[in-house]
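Of the protein chains in this complex, one is absent; all others appear in place.
On to chain A.
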Amino acid sequence: MTFPWLTFLGLLPLVGGLLLLLPMGKGAARTLGLVFSIATLAVAAGVTVLHVTGADLAVQVPWIRAFGAWWALDVDGMGLAMVLMTAILTPLVLLAEWEPPANRWGAQAFFALVLILEGLSLFVFMANDVLLFYLFFEATLIPTYFLIVGFGGARRGYAAVKFLLFSLAGGLIMLASVVGVYVVGASQGAPSYLLQDLASVRFDGDLGRWLMLGFLIAFIVKAPMVPLHTWLPDAAENSTPGTATLLVGVLDKIGTFGMIKFCLGLFPEASLWITPFMVWFAVVSIIWGALGAIGSRNLMRLVSYTSVSHFGFMVLGIYAFTTTSMTGSIFYMLNHGFSTAAMFLVVGYLAKRTGSYDIEAYGGVQKVAPVAAGVLLVSGLATLSLPGLAPFVSEFMVIAGTWSRYPIVTAVSLLGVVLAAVYILRMYQRTMTGPVTDHTAAHFTGRDLTGLEKAIMVPIIGVLLFLGFVPQPAVQLVEPTAQATLAYVGTTDPAPVVKGAK
């Protein structure tokens, strides 16, 4: 038996987080937390190397025999991309939140909760068993809840409960479907939750559609799509930037991740049935999110609304059912993690100086703190998908892939690209340019980004630039997942039609 790398990878931060719950000094706790997160990153890198070299990493041990549930972990390209993203973002978040806000719980609790959240998220992305996935999917809510309640802004209690109730509403509806999957499987002679066992089960007809909807609603709440997105701006506004990064960058990805792995992977027929609806639904999210961002007066809300718009693009790419668009979607999931992280963390830097997330509180910052302004600009340009930065590649792939199947939908969704320029540049203009306000002068003079703050941004912007110019490694990593999913659903790419070709 080979070493269970995936189990080890997920357990490492969990153990670290639990260790941090023990009483110890603040300095020791922070160092220990950082060490654990970096060790996790190292293991994740090792796992990537093993995967690329073709090693079989799958773990499969009986977990609850009476219900055919397995401790089954495996990674495919998409899972690995998410694992890597989580493992890279966590240490950066810990560094960015080295001094959590005053009057809240201490740094030790923050580090412990973030590590626990990291471990649970890693298991979510690696689970190959429906019940195991569900277990960790729901379990991630608990540390997130405490991260908002313990460290958030003025309305943190309200925001945390809203977050939890929305997520649990989706999650519990999914629980009904999870139960149904087992019952249908058992009636067809496969009483198992293992994905490869369930592949032989036919979830046909109305029952299959209802079961699929149970999963889908949970994922729609998670990857917030209009109209079930309202918890996200509130939660982000009342979180610390680090929490918001993990919430939007990592946890919300479970939504789109789940759509590909479970909605399409378990219910191909029902997924095709819902496609026309989902495509338009995605377009509504794209436009609505962009309008919401334009109307936001609070920077954290603005960033979270941009994510609603971006999740719309990812969903559009998934339900367009072409290799290009789905690969683009998965690639987008990766890029979006880094671009939102950049935005949230920079906004956090600004707020650390002025104590406010309101756009009104800023003006003319670039004259006093040029580095902060520059970093915000680069992050913003990544968010609006400027060529040369990674999100451009993925957004382009989604649009190009979708065009071949749904030209009208794609044309409407392009409006979102234009609006993205509006919300980012308008935000930049109002906060960074113009005359230096007294408020800005008082808080920013001589207080540009510190060395640590710059160092945190380097890897994030580095990844965005690298994948912007050399997207090939990431695309090659995730493309097999898209191809396998499409082959399973049974669709083929539309043949290219070129006018005038002979």
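The rule we apply is simple: a residue touches a chain if its C-beta (ideal position, glycine included) is under 8 Å from a C-beta of that chain, and two chains touch if they have at least 3 such contacts; residues count from 1.
Definition applied: contacts and distances are computed from a predicted model.
Asker: What is the protein name, per UniProt, of the chain that does not appear here: "NADH-quinone oxidoreductase subunit N", "ABC transporter", "Nitrate/nitrite transport system substrate-binding protein" or "Cytochrome bo(3) ubiquinol oxidase subunit 3"?
Answerer: For the chain not displayed, UniProt's protein name is "NADH-quinone oxidoreductase subunit N".
Asker: If I consider the whole complex, including the chain that's not displayed, which of A:55, A:176 or A:470 touches that chain?
Answerer: A:176
Asker: Consider the whole complex, including the chain that is not shown, and state which of A:191, A:374, A:434 or A:459 touches that chain.
Answerer: Here the residue in touch with the unshown chain is A:191.
Asker: Check each of A:66, A:154 or A:495 against the chain that is not shown and name the one that touches it.
Answerer: Spelled out, the listed residue whose C-beta touches the missing chain is A:66.
Asker: May I ask which residue of A:118, A:138 or A:252 touches the chain that does not appear here?
Answerer: From the options A:118, A:138 or A:252, the contact with the absent chain belongs to A:138.
Asker: Touching residues of chain A against the unshown chain: what are they?
Answerer: Residues in contact with the chain left out: 62-67, 131, 134-139, 141-142, 146, 149-150, 156-157, 160-161, 164-165, 168-169, 172-173, 175-176, 178-180, 182-183, 186, 191.
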